[in-house]
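What follows is a set of notes on a single structure, which appears directly below.
The complex is shown incomplete by one protein chain, all other protein chains being positioned as in the whole.
By written order: A, B, C and D. Residues from 1 in each chain.
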Amino acid sequence: SSGAASTEAGTVEGATVAIVGPLSGDPYYQEVACGARTAGKRLGMDVGEQQASQNQSQAAQNTIVQNVLSKSPQALIYTPADPVAGGLPLRTARDDGTTVIDVDAQLEDADLYDSFVASDHYEGAKQITKELAEMIGGKGKVAAIGSLPSNPITQARIKGFQDALKDYPDIEVVSTSYPDLSPAAIQSNASATLVKHPDLKGFYTTNYLNSSGAAVALRNANQVGKVKMVSWDTGVDNVKLMREGVVQATVAQQPFKMGELAIEQIAKSIKGEKVDKTVNAPVSILTSDEVDTAKGKELWYQGSCDV
Amino acid sequence: MSTATTSTEFALTARGVHVFYGQVHALRGAAFDCRPGEVTALIGDNGAGKSTLVKVLSGALAPDEGSVEVDGRPFLARTPSDAQDAGIETVYQDLSLAADLGPVQNMFLGREIRRPGILGRLGFLDDKAMAASAVEDFAKLGLRVDPRRGSVREMSGGQRQGVAVAKAVSWAKRVVLLDEPTAALGVVQTKGVLDMVRRVADQGLAVVLITHNMTDVLSVSDRVEVLRLGQRVASIERRDATLERLVAEMTGGTAPESEPTTDLSSDQEDQR
Amino acid sequence: MSTATTSTEFALTARGVHVFYGQVHALRGAAFDCRPGEVTALIGDNGAGKSTLVKVLSGALAPDEGSVEVDGRPFLARTPSDAQDAGIETVYQDLSLAADLGPVQNMFLGREIRRPGILGRLGFLDDKAMAASAVEDFAKLGLRVDPRRGSVREMSGGQRQGVAVAKAVSWAKRVVLLDEPTAALGVVQTKGVLDMVRRVADQGLAVVLITHNMTDVLSVSDRVEVLRLGQRVASIERRDATLERLVAEMTGGTAPESEPTTDLSSDQEDQR
Amino acid sequence: MTTTTTTQTPASADTLTAPLGRRITQHPLFVVTTALVLLFVVFTVVNGPTFLSEANLRNMALAGAIILILAVGVTMVIITAGFDLSVGSVLVLSGVLSVIAMRAVGDTGWTSAIIGLLVAAASGAVLGAINGALVSYAGLNPIIVTLGTLGAALGLAQVVTGGPDLNDVPMVMADFGVARVLGVPWVVVVAAVIAIIAGMAMRYTAFGRHTYAIGSNSEAATRAGIKVKAHLAAIYMISGLLAGLAGWLSLAVYGTTNINGHSLDALSAATAALLGGASLFGGVGTIGGTVLGNAIPVVLSAGLVIAGLQSFWQQFVTGVVLIGAVYLDRVRRLGLGRRSPRRTR
Partner (left out) sequence: MTTTTTTQTPASADTLTAPLGRRITQHPLFVVTTALVLLFVVFTVVNGPTFLSEANLRNMALAGAIILILAVGVTMVIITAGFDLSVGSVLVLSGVLSVIAMRAVGDTGWTSAIIGLLVAAASGAVLGAINGALVSYAGLNPIIVTLGTLGAALGLAQVVTGGPDLNDVPMVMADFGVARVLGVPWVVVVAAVIAIIAGMAMRYTAFGRHTYAIGSNSEAATRAGIKVKAHLAAIYMISGLLAGLAGWLSLAVYGTTNINGHSLDALSAATAALLGGASLFGGVGTIGGTVLGNAIPVVLSAGLVIAGLQSFWQQFVTGVVLIGAVYLDRVRRLGLGRRSPRRTR
């Protein structure tokens, strides 16, 4: 689609960009915003950020998007909580010519965004599952702990996990659970799983909250390192857990890079160049052996930025 | 003081009423009678079970055992509305007004006047009509407080008692049960209520009056029923009643001194 | 009936007390006096402001204006504990007991006996000592209900009143204010309280008794203070008091009939 | 010695009609209204006229509409001295069942949408009736009961969908979700109509009168012959019914069941009611107050986002404004009545 409606059309310098994320405090979305703001600053853009305060409430997030859009920014970097409902407030904005970059969670209606920048959650899940499967020697019991089951990203990560295990007939998935996002709930869930399956070989967790909660269970059961655990993301929490040896490997996404890529697409759009409809941000696997190597450190999320 | 309308037909009778509160056996086979056109005083020590009996008669409390008859026919009110439908109205000792509502609203609570026509059938209320009717009822009873003012919460104890009495008297068709209606009232107000009690009885209703004031009992009642420890121990015609006799019956002695002093509690069996 | 200890020194006096409840001007410059060793009856119509005055004297309510003196020294209780420290105890009309606690716990509320030694300094209570002391106090007052039983919630109105009176009387050192302490009591119990009132006064305390029962007023009090519409309208020695005079003073007429009938509300100005 | 001091009886003093200014500040809704006006003024100054633009007003109305429907039901429940924590879950489960029903019908037109509406309303009413039966007939603590149904309904919603949100909603519904009458979104119109009907019912009908009486003194209401249990059950059922309706509207507006997004809805609804003057002790509160109380967080959030305040600060400011509003109301009431020994809270 075309550039912004404002008088400054065509100039990247001074362009206004808004970021709306689904959850304040999540290091991943923080990192996306960091990347975008850093890149935006380099180009002289004015980048503002808003995160929804209540997890997964698309109604609350829509209000934020509407209000952000009422100031007519030239571009919006947006991670919707819900693939359908998240699209609603964009309709009028699209008519006004606002550039929309969808990050991480894909909107169902592809007309609502110019570009979709994301990791491939399904592929990432398959890779890390393979890693786990090899670690436990291709057989034994494993358990998966997912976060909110209604979230398409969780669904993709669980699906990838299940599909990858089709190559390992000797691995049995003893439970796939979705406890609350509270540490106590996750801990007690993982603990109970360990009690029920003393011969459990591995945990697959879909985010850092789950791995942190399960870590407490492993520590208390003296199973750290004996029961393998893999996770998603390389925020401080997972980095610490890898150093401790609780988590053996995790999927390193590149949220900072995604923020930069989003700004790149915005710049193209403002300049009237062709925008890429889908931009894949590469994922890689970070193992506990490499966590503190120079190569490994590059994969860490910074957690804060100076912009 | 006694009236011409005395009849032997009872308006309300109760027999063998038992009520337990948890482990407390509050009524132990209590009996009760009252006649239309008469003021029946129900007296007894604190904790004798008077209020409990009133609650049974008015349907506020289901007895564990016992039978009640209205005009000679078995009638056990299961809910207060049953009793109201039978023409029995009650002023409870704890008054039971909705403090956030006004006097008019309380008077008509559960029996509101609706607007005429379709609105009325939709449940819309005719507040004007109710206010007018309440003003009239208050005037008829000699109360001069304006029933349209504020909420009951803002009224003094005496004023509240006035509202409760007015409500009961204006709706009653057969029996009015008054549980200590004058306890919080001043001298003049008390006289007003007693006069009213007399007038209501003279109109042919049965009035049951609970009070601890024996002077009032002697001055206004036609018959006295005495409750002690959950049972009726005496039922005395006005002409046979004397202060000494009433006190003796209530406390269980033939003369006040012949018995160990009864005190603030009559639940003697609870006192170990 | 009058006592030997009458003195002209006042235990408690109030002058020019004004209290507003929102827009209601409940006390309009009320004055009040009572002497040690005497029973002072405080009478007045419903809504005259008696309870409000008691609340001011006992520190439960801060007046908008006015002064209070105890034993001739200016003393305005800002909180109930101020008044208690000055030896003034009160039975409020609405009793003010904590219904979930037992009688003993209520009697000692705010003045609990602690265990001896270190535990006591940590706030540990000596429930046994309190129970024993309460049993004794109850006995001394002639109450025979067991103060150790259950919670106040389970007691009858009369029993509650007994607890409240016992509490006040056993703690008072100078003045006891009793706001309608016999309203819910039976004949015998009422006599018990009135006897106790007399005894307490004879011990040298000033007793202030609010009641609507003029017979009781005439039988027990040494002096009568009359409140009308928030002001003191008369202050009468026992020997000058007659039923007719008291009623006339309360209702504002010289003879009961010369004035428009006062009724359940004395807030006549509210009635338009 | 006789000292008779007969003083002149003050003739009349206290019912002089209060001056207009005082009558206004005395109105129970004075503070919430003032707070709202103040927020508008502040945000118009800070954000410029955009804040009063038609688009923003419409957005705010839309943002508040669905919670308002819940808040109307919760207000009625609170007036009975009860509580309903379950409305958010009831909304979700009704939405889920509605989608499943519409899916079964298959068609994407109004037939399907209306069947969905009926299913949503019916499931809401059934859940509300369960709450009502447990609270009124079984006599259970309403907070625990509705906390129980909060969890149970949410769990059931996930059991039914198997976890993920459902989002195949008939086209006509989605259209309805964005359609407007005279510039006002239909959803807002529906919410307004519900609030007006409920407000009239509470104010002018026997139903409302009985509701206040039950909240004020349920014993008195029983003794007055009101069928207290049936009435209470009906109130909870209405709250559930409204939540079901809200579930359908939420589907129309958002096109998804948003299972995990409604855990705090009940608190928002209760906040609206309490800001609007309802008391948890029952017997007081108005639908009008709830409408105003509901607007405060909505306006605040819109204003703060437009002002570009970081979301953390928004949460902080919202909390502070909430306390500030009740504080002012308290000060107002103190200024009037000074002492109301009981029910100060």
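Note that in this section contacts are C-beta pairs under 8 Å (C-beta built on N, C-alpha and C of every residue); 3 or more make two chains touch, one makes a residue touch a chain.
It should be emphasised that the depicted structure is a prediction, and the values quoted were computed from it without experimental measurement.
With the full complex in mind, choose from D:T34, D:T111 or D:Q315 the residue touching the hidden chain.
Touching the chain that is not displayed is residue D:Q315.
Which of D:V159, D:A179 or D:A230 touches the chain that is not shown?
The one listed residue touching the chain not shown is D:V159.
Quick one: which of D:T75, D:S94, D:S112 or D:T149 touches the chain that's been left out?
D:T149
Given that one chain is not shown, which residue among C:T90, C:S156 or C:S170 touches it?
Among C:T90, C:S156 or C:S170, only C:T90 touches the chain that is not shown.
Looking at B:S133, B:S219 or B:S235, which residue reaches the missing chain?
Answering carefully, the residue with contact to the hidden chain is B:S235.
Of the residues in chain C, which ones touch the absent chain?
Residue positions of chain C that touch the missing chain: 58, 60, 79-81, 84, 90, 92, 94-101, 105-106, 109-112, 114, 122-125.
Could you list which residues of chain D touch the chain missing from the display?
Within chain D, the residues that touch the unshown chain are 81-82, 85, 134-135, 138-145, 147-156, 158-159, 163, 219, 263-264, 267, 270-271, 274-275, 279-280, 310-320, 322-323, 326-327, 330, 334, 341-342, 344-345.
Touching the missing chain, which residues of chain A?
Interface with the chain not displayed, on the chain A side: 23-27, 30, 51, 53, 55, 149, 174-175, 177-185, 187-189, 191-196, 209, 212-213, 215-217, 219-221, 235-237, 240, 303-304.
The rule we apply is simple: only the chains that are shown with their structure count from here on.
Distance from the CA centroid of chain A to that of chain C, rounded to the nearest Å?
Distance between chain centres, rounded to whole Å: 72 Å.
Can you check how far apart chain B and chain D are, centre to centre, with Cα atoms defining each centre and the answer in Å?
41
What whole-number Å value describes the gap between the mean CA coordinates of chain A and chain D?
Those two chain centres are 35 Å apart.
Hunt down the residues of chain D that sit against at least two other chains at once, touch-wise.
In chain D, no residue touches two or more other chains.
Residues of chain C touching 2+ other chains?
Only 21, 24, 268, 270, 272 qualify.
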